[in-house]
Structure formats: C-alpha cells, structure tokens
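A short worksheet on the structure shown next.
Note that this complex is displayed minus one protein chain, with the remaining chains in position.
Every chain is named by a letter (A and B) in the order it is written, and numbering of its residues begins at 1.
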Amino acid sequence: MSTTAVAVANRKSLRFYDTTVGKKAVMAVSGIILFGFVLAHMAGNLQIYEGPEKLNGYAKLLRAMPAALWGARLTLLLMVLLHIWSSVKLALLNKLEARPTGYVRHKNQSASYAARTMYWSGPIILCFVIYHLMEFTWGVGGTPYLEGNVYANVVAGFKVLPVSAFYILSMILLGMHLSHGLSSLFRSLGFDHPRYTPVIKRLAVAISTIIVIGNISIPISVLAGWVK
Amino acid sequence: MALDAKSPGGPIESRWDRARFEMKLVNPANKRKHTIIVVGTGLAGASAAASLGELGYKVKSFCFQDSPRRAHSIAAQGGINAAKNYPNDGDSVFRLFYDTVKGGDFRARESNVYRLAHNSVSIIDQCVAQGVPFAREYGGTLSNRSFGGAQVSRTFYARGQTGQQLLLGAYQALERQVEAGQVEMFPRREMLDLVVIDGAARGIVTRNLVTGQLEHHVADAVVLGTGGYGNVYYLSTNAKGSNCTAIWRAHKRGAYFANPCFTQIHPTCIPVSGDYQSKLTLMSESLRNDGRIWVPKTPGDKRRPEAIPEQDRDYYLEQKYPSFGNLVPRDVASRNAKLVCDQGRGVGPGGLGVYLDLSDAIRRLGEDKIRERYGNLFEMYERITGDDPYKTPMRIYPAIHYTMGGLWVDYYLMSTIPGLFVIGEANFSDHGANRLGASALMQGLSDGYFILPYTVGNYLAQAKPAPADLSHPAFHEAEANVRSITERLMSIEGSRSVDSFHRELGKIVWDNCGMSRNAHDLERAIGKIRELRQEYWQNVRVLGAADDLNQSLEKAGRVADFFELSELMCRDALERNESCGGHFREEYQTPDGEARRNDDEFSYVAAWQYQGDGAPHALHKEPLEFEYVHPSQRSYK
Partner (left out) sequence: MKLILHIWRQKNAASAGRMVRYEAGDLNADMSMLEALDVLNERLIEKGEEPVAFEHDCREGICGSCGFMINGVAHGPQRLTTTCQLTLRHFKDGDELYLEPWRAKAFPVLKDLIVDRSAFDRIIAAGGYISVPTGSAPDGNAIPVPKDKADRAMDAAACIGCGACVAACPNAAAALFTGAKITHLGLLPQGEPERHERALNMVAQWNLEGFGSCTNLGECEAACPKGIRLEVIAHMNRDYLAASCRRR
C-alpha cells in the first residue's frame, strides 16, 4: 500500500470521538447539561431561605418521582463520566504527549487564570461532588445526618467550619471553571462572532459569579447564624 | 549552434493555437511511465508540477526551503495582470501584448509575449476557482486596479499579498497531487548539478540539506523553475535563499544564458539604513497610484518633509513626464530617483532616498480608504523604519528586484539542452529588457499552468527518451563534480565568512552593473570580481560538517556561482552598446538623459555559451523581429 493510501486509511479510521475536536464537543455538550444541573440545584437550594418546610417539601417532591429522579441521576452520571473521560484523554495528550520537551522560558499572552487552571479546578470539583454526595445524600460525610430532613442536615453540616470552608473554596473553583467553560463551549461547538462572543464572555463571568454567590451564601448564612 | 526560437509563423493571434494543434501528444496510458523532475516550487514550479501531476505524469518536485509554500513568489505584493477587460476600459489581449512588448523596450520575443497575454485570462479563472481570495466589489465581482504604469485597470489583487495567495493556490494544487500520489515532494533539497545523458537532460544531483547526503534522481525531462539571480547584488528584495545555482550549473552543462545584464531595479523600496543590513524590503508599487514622489528643490534641505512648503518641493516625475507622472515604468522611475539623489537632493540618512507622499490621497479619500488599500504596507513601513506613514511621507529608494535575464528557451520553453525546460523568472523569455509591474506572477503561472504541460508532452512524444537509470556513469560524474566543489569549499579553512565575500561582491556589481553602467566601470568590475573570486577560493571559511545541516556550506556554493555569473553579467552589459530598459549605459543616452536604444545593431537576444572554466563565454544571437509592435522610442512624457 502506498504511503498516501496509508494516510487516507488512517484518517478514515478516526471516528468523531477519536479526534480532539470531537472530544471537545463531547465536553461542551456534557458541560452544558451539567451546568443546567448546577443552575437548577442552586435554585432548589436557595429555598432554604424560605424555611425548613419549603426545602424539605421540595426534597420530598423530588423523591416522589423516582423515575424522573433516577433518570436525571443516571443522565448526570453519564455526563460526568463523558466530561471526565474526554478531559482526561485530552489532558494526557496535551500535557504528556504533544510537547515532550518544554520551554526554558514560557510566557502566556492571553490565557486567563481560570482557563489555564481547568485541569486543577475540574478534579477538585469532582472531589467536592463526591464529598457533597457523601455528606447530604448518603449521610456518610461525618456530619449529623437525618434521613428526609435536608434543612437540618445542611445547617448541621455547614456549622462545621472546615466543611464550609471546603464548600466555599469548591464553589469558587466551580465559578472559575464555569467562567471559562461557559464561553469556551460556544467555540467548541462552532460559534464565534465578533459581536456576540465578547457578550457571551461577559455573560459567562456574570452567571458564574451569580452561581458562586448564590451557593456560598448558604454556608455563610449558616455560619453567621442567619439560617438556623 | 544556431539559435532557433521555433516561433510558429502566421497571424500572431493564432500562433499558440496552431502550435498546440501541431504538438505531439502522449497517450494517457503512457503518461504514468514518464517521470518529470520539477525543481523549484514558486508560482511556475508549483503550478507546473501540479498540472503535470494532474495529467498523469510521475512528478518529482524539489525545493530548498522546508516547505514548497515558502518559495519567493510568496513575497510579491501588488497584483497580477490579465486582459479581462472587466472594467470596460478598453483593454484587450492585444493591448496587454502591446504594452508588455513596449514596456520591455523591444527586447522580448513577440510570439511569447502574445501567448502570455492570451493566457492571462485563463490564469484568473483558474486562480479564482482554486479559492484565491481576490479583492471584490460589493456586487461580488472581481475588483481591478491600475498598476505600474498601465493606463487600463487590468491588475487583479489580494490586498498587498497577491503573490502569497496565488502561490498558496498553486501550493495547494501541488499538495493535492502529493496526496493523490502523483507528485513526490522533496523539500530541503538543493539541486547541485544537472545530469545530461546522450545530450539530453535526464536527471539531477541534489544535496539533502538536513543530512548532507547527495542524492540522484533520474527522469525523462527536467524542469527548472528556480527563480532569478537578483541576490548576486547581495542587497536585493529577493529572499535570502534565492540563488542562481540550479540555472548556473545547468548553464555549465550546456544551457545558454540569455541577457544576464537585464536586471530590474524596483523604484519603491525602503532605503538602506546601515551596513549590517541583510536585505531590502519592497513596498508595492501600487503605492505610486495614490502617492506623489518628490524631493526638496534645493540640495541639502534638511527640513522635516511636513515643514517643506509646496513651492520648495520638486515633484520631478510629474514635471518631467506629465502624461504618466508618478506611474512611469520602473526603470524610468528608478533612474530618476538616482538622478535627483546624485544631485544631492536625496533625503534621509546617507541622502539615498526620495519621498513617496500619500498625504494628498489621504486628504482626498480619507484615512480609512487608504488604510483599506495600503494598510499592511504602511504597517510594514512603520515596523521597519519606526515612522508612521499616515503622518509623514515615506522614504523610498530603488533596489534590485527582478532579473529579466535567465536561461535561454525557445517558444516551447526548452533550453538549448533537449529535455531541459526552464520556466518563470529562471528563463529569459517574456519581459525583454524591463518587466512591467504585475507581469511576473502572470508569467510564472502562464508557464506552469498553461504552456509547460503541453510542451513537455510534445517533447516526450517526439524524443521518446530511452530508458535510463541511476547506474549511468553520468550520475557518478555529476556527483563527483558536486563532491569536489563541496570538499574544496570545506578544505579552504580561510579567515573570512561567506557573507563577507557576498557583501563585497554585491557592492561591486551594484556600483558597476546596477542602475547605470559604463564601459570603463564594467571592465574594472570584471577585474575586481576575478580578484575577489580568487581570494574567495583561498580564504573563505566554512565551518561545520558536509554531512550535516550546514547553512554556511549552502551559502558558500551559491556565492561561488554568483561570482561566475556576475562576471558574465558585466560582460553582457559591456557587449550591449545601447541603453534599453533596465540596462542603462551612460554612453548611450539622449540629450535629456533618456535611454537610447540601438535597434539596428542590438535587436537581439544575447545567449551565452559556457566553454569551460577560465575560457571566455561564446556569444550567440537570436535576432528579434517585430511584426506587430514597431519599435519606437518609449515616451512617457
């Protein structure tokens, strides 16, 4: 077989998910869905300010629809796996393979701190999610846990300072992760426009900030004693 | 050997059609049995290799750069001419032909030039179809501008990067054939000798510039599209790597070298700023469309240009040539710049510069329009000089830019060695003694896309080259020749760098065989060149190894050839006792300082035959006949 034919065959053998562009698209789509969850989850949590009945009622409502709940959970799990799988594959390529010899000097010109730290913020957020599930879903996080009483669990959990601190830190990292991810995903999916892209970038930062503020307001309120 | 240009007779409009009809064809099934070597991947080489590949020949393409896309055609800024007459301003194939013959000062072959004008139309179509992003009007049609002294708007352009875009078009077509397996690409290879077997070109010896290995390649025909030799002057607008080695070594194997003294000085380059300078940068001559050229009226006027009032400025081109003004042909514009500088009215450091002032145009059209037209040129100027052309006039000075001379070829672009074809700037054919702006790109693509693919087939069908292989003694002989040159250069171990010799040689040639020449200086220059050449072979220092990537060694071989070529240039300039186009002999001028041609004695192509090292070249003449454009004194007044 000629070298040309080999090259053609090699290219043809690359499927969508084998390519970097395909993996970035997978990452973008899974990211959008996870972002939707983050947004909904925050909206649900903020009901804490309306008192225990409201929040516990909301939790009960979710559990009353096991099919929907498990559908959502499995979808989210799948998205998390896809998001991690594609990012790990790309990270291995980018960090280990694509540039075997690094520079003696290297200076970034444009990449933001958030963009450059995606590989750090991502895994830390994953650790957080696992602990978050342990604490409030499975009740094995080491903080007081009462089945069905979300409100009490939250208040008791966040009264523990290290837990709150870890939560706050994780939320800030999540905000950073989103501030890059939310605008980057548009380009990964093929959208960039001189008029709208700057707007999208600003919106991404604004939305990420809202999410950070919304989420960290809860442990702060608990620690400050506003929510008891 | 009698020089037969093989121009077909008959009405000029139908000569190319007739020639094409009379050419022999290679059966499609037989094409793949023929290997063709194409050296050089500029507009001519890349378009030829791609087109030959498309036809089904096996093509081997060579370039010394790391990629075919880097060939120096890429640096052409202004545009490409074509007789499309889209602007409806009276252009036609005949008018382009007429302008080109006249612009070349009646030293080009009519048949070739007519064919060039004829092909120009197809070139634009081809390039548009390839995706060359030519400038367009709001309605979506192609945009044209007037360029370099033409009185019709026939120049197509892609911002200030026309050469780049056309070359990328040809390069992409070439890569398509590489992908298809029709063309095998050999980058970072320098052709160091031509292999001639039984009187026909049958192969080349190349040096792999990464490993230093000498490699042999056999073929049924060899095509050289290796560009011009402007770097003989050291300082030129050519790329640093541009060289004459391929054509010179082919010349030493028997290809005649035509009109070596016809070199073109481009009027609008950024002036030299110091001794360290390694090359000159051209500013597209399209700037002359909107720019006005002037110097102070009084010598030694040191005021800032903005401070010099209108009445103290001398718009010398507008004064002297009212009908063409700033758009006179390149040779005329260059010579006049030299004239005013010789009078002590030059501007900038060293007094070697004139102003190119766009402030009128900025006032008339607004800064935005000017930015759209010349933005990238202005940026480049500012980057190099630190001056902002929107605020202060640019300084320009002429520089060597193009060489009209080159290997002699017949109408079929074949040299005096059967099977050796020469295309683009490497041949001598279409521009006579002076090339018009936006014609070089046209010629390169005309040769590569629309002439060579036919004429190579014609040659193969008739010559029916016998099988040859690498075991032929001619290959060993050529390799031994190359090896001995390399070994000699490496073994001198003198004290001066190759560049220092090149710089000195360039100055000799520029001072004596540059913008104006005279017999006395030319004779002296020949002596100086010989002396320097002798020193070169005793005192040059080439470090590193021959079997490794070695840029000094690459340069050393090229400069060795420049030495030999520069002597021939002076010899040719000395022999041509007339002024024509870029060749201005001070002894032959009209009372008001214009070039005076001598059609009775010099209406010929001077083709020089190499007769061995040390032996004088033999001159052969190809008489030029003008049936359609009658020689007249060019007048741009």
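Just so we're on the same page, a residue touches a chain if its C-beta (ideal position, glycine included) is under 8 Å from a C-beta of that chain, and two chains touch if they have at least 3 such contacts.
All of these numbers come straight from a predicted model, not from anything done at the bench.
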Which residue of B:G9, B:P28, B:G90 or B:G274 touches the chain not shown here: B:G274
Listed residues B:Y449, B:Y536 or B:Y588, member touching the removed chain: B:Y449
Contact residue for the chain not shown (choose from B:F97, B:F134, B:F324 or B:Y397): B:F134
Contact with the hidden chain (one of B:E175, B:D331, B:D410 or B:E594): B:E175
Absent-chain interface as seen on subunit B, which is shown: 47, 50-51, 54, 65-70, 72, 74-75, 84, 86, 122, 124-131, 133-142, 158-159, 161, 164-165, 168, 171-173, 175-176, 178-179, 185, 187, 210, 237, 239-241, 273-274, 276-279, 281-282, 379-380, 383-384, 386, 449-450, 453, 495, 497, 499-500, 541, 543-544, 548-549, 551-552
Residues of subunit A (touch criterion as defined above) contacting the omitted chain: 7, 10-12, 14, 16, 18-25, 90, 93-95, 97-111, 115-116, 118, 180, 183-184, 186-194
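Here, only the chains that are shown with their structure count from here on.
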Centre-to-centre distance between subunit B and subunit A (centres being mean Cα positions), rounded to whole Å: 60
Of all residues in subunit A, those that touch subunit B in their complex: 2, 4-5, 7-8
Residue numbers on subunit B that touch subunit A, as the complex places them: 178-181
